[in-house]
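Since the structure comes first, as structure tokens, the remarks are kept for the end.
Only one protein chain is missing from this complex, and each of the others stays in its spot.
Moving on to chain A:
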């Protein structure tokens, strides 16, 4: 198993798991909540380090997932206390993130969690951080974690597919039919935070937002069917990750940054060339309508 193979596998796992969760976030207009969660993950990681005093991936995972869900709870609380929703998101995540940065610079300056690493991610180190779990040797920890997270995400989405579909497109009807809309919201938030945590090591806090939102947004411009959107979004996630890696290796630039850039490029292509929602297609159909108008 070569170095490049592990990096590509990690990157693809990030692409797929972020891609499928991102679809739901976009459809439910909660993209900025994922931005908030991905920032506050830092606080979860540093507090779990301060409590357990170890850099064990599992504890960090739990800590970050808890803080991620707490973020959404706080946003909800502020919202119900009368703060408008965008401002509530903005205050909560910057506050928690700022506390995270302060804690890091006070207590954990010499430890592996340096802040820049957490912002930008360092996928290049991942193949060397292997663990032996279940008697299998030589598989990087990040691959284990991303694999588990992907299985959980897939399982939950397949299990609750109908429920997610209905509550995303018609929350009123879903609530009237007695679906636990609030519970679904928190299930999705939980999925978002574990996905963000697992991808954190590979792509960092802010760029995970690119991997969450960009592939889904690209897919949304290309299809009208939900299951196609999931598939396309995962595919775009993988394409962005893989091409990003190779271009970054070629230019010797930041891998995570290049993945985000490629995700943006894919979106731009769809924005211009999409056969149904692209700018060109729209111009074209507008002209057609004008011509029909003139003829009649």
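A few notes on this one:
Throughout what follows, contacts are C-beta pairs under 8 Å (C-beta built on N, C-alpha and C of every residue); 3 or more make two chains touch, one makes a residue touch a chain; residues count from 1.
In this section, contacts and distances are computed from a predicted model.
Chosen from "RNA polymerase sigma factor", "Two component transcriptional regulator, winged helix family", "Manganese transport system membrane protein MntC" or "Succinate dehydrogenase cytochrome b556 subunit", the protein name that UniProt gives for the omitted chain reads "Manganese transport system membrane protein MntC". Considering the full assembly, A:210 is the residue among A:75, A:157 or A:210 that touches the omitted chain. In the full complex, the hidden chain is touched by chain A at residues 26, 29-32, 34-35, 39, 78, 81-84, 86-87, 89-91, 94-95, 97-99, 101-102, 105-106, 109, 115-116, 119-120, 206-207, 209-210, 212-214, 216-217, 220-221, 248, 251-254, 256-261, 263-264, 267, 271, 277, 279, 282.
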